[in-house]
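There's a structure below that I have some questions on.
Removed from the display is one protein chain of the complex; every other protein chain stays in position.
After this line comes chain A, so read on.
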């Protein structure tokens, strides 16, 4: 019911994402540092895709390109057939750090996107909906320093969802949480994605997390990131860690990453 509220303003479906022959490099002082090498991925509307790879391989850069925060050196990134050239609230990014504004309450943090676009007066009720959706009703007036890591990350999620996005870009959003909080948030992420129907791209270096959450896992090589393998996780949700099928996929992923000793 709450998620239905969040859907009213936009077309409910997720965004189709295309990454076509994208290469990217950072300009260091003396020479360019290539981080992405000829990456092509197509993501269907409403699909949940995990990008798995070693730390610092360039996965996060790919998300920044999709968010429109940076432009690729070569190739194209496309959302629903249109080139992505600038940030847009339909594509929201959730970082590993919650990066909440410490001077704003939970309520005001979640309202950020609506306020920035001048929609707070007409659509302010969505703020409360989003806070309830992530299970933080009652914490509206708390400041970020009063929240636990898991709660802060939920606020970050609510801040993204209140904008009625069609593409959710998750940059290791559970990376800094303790393992118990992490497990419960994985379940919540899945049910949230299932209810909303939006497209989700998750960057992670946790093989198990990728397999529990995503329908498709793209495995990257070390920097510059190249697609090393693609694993389809054709299992129903909720998934269990000890599912023999997942255990087999986990073995495959680790061997692609060169960690199968």
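The rule is simple: a residue touches a chain if its C-beta (ideal position, glycine included) is under 8 Å from a C-beta of that chain, and two chains touch if they have at least 3 such contacts; residues count from 1.
Throughout what follows, contacts and distances are computed from a predicted model.
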item: Complex member absent from the view - protein name from UniProt, among "SAM-dependent methyltransferase", "STAS domain-containing protein", "ABC transporter permease subunit" or "protein-glutamate methylesterase"; value: "ABC transporter permease subunit"
item: Residue touching the undisplayed chain, where the options are A:54, A:89, A:197 or A:222; value: A:89
item: Touch with the omitted chain, as defined above, among A:31, A:121 or A:145; value: A:145
item: Residues of chain A in contact with the chain not shown; value: 64, 67-69, 87-89, 91-93, 95, 97, 99, 101-104, 112-113, 115-117, 143-145, 159, 163
